[in-house]
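In this view, the complex is presented without one of its protein chains, the others remaining in place.
== subunit A ==
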Amino acid sequence: MPGSIHDQEPQENDQSMMDAEPEVTDPILLDEKRIIVLPGSSETAASFQFEGEGHTMGNALRYAIMKNPAVEFCGYTIPHPSDAKMHLRIQTTDSTTALEALEKGFNDLMDLCDVVTEKFTASRDQFNAESGNRMEA
């Protein structure tokens, strides 16, 4: 095994991996991850099952979707702690669909992440500049 590192053509392997999914940086996380619509759904009321997801995205997504005025109800649950599955229930008014509400939830969360990054970087840089000045003085 140790010698095998030298024998391989890394460049070629690299590309074959890139071919599978161009933007993906972590194939481990991508494997077997799917969204399923649970039985009994309608346009405006649906339960989605997220495989391999937990409270991290569950609660944040619930918050983002509940912020949508067209959503009447949104909640999440992890039905069993030993199954890595998260269920998300969305019920909306007739002005939208559950699927659209879910997509808007993702969009809003991504916008939020951008703002957090921007403000965090600005605040950190300012803090570093100020403490740098203090050290020089």
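Note that a contact is a pair of C-beta atoms (placed from the backbone, for glycine too) under 8 Å apart; a residue touches a chain by one contact, two chains touch by 3 or more; residues count from 1.
The rule we apply is simple: contacts and distances are computed from a predicted model.
Candidate names were "DNA-directed RNA polymerases I and III subunit RPAC1", "Cullin-5", "Ribosomal RNA-processing protein 43" or "RNA polymerase II transcription factor B subunit 2", and the UniProt protein name of the unshown chain is "DNA-directed RNA polymerases I and III subunit RPAC1".
Touching residues on subunit A toward the chain that is not drawn are 1-2, 4-6, 8, 10, 13-14, 16-17, 20, 25-30, 33-35, 37, 50, 53-57, 59-60, 62-64, 66-69, 71-72, 99, 102-103, 106-117, 119-124, 126-128, 131.
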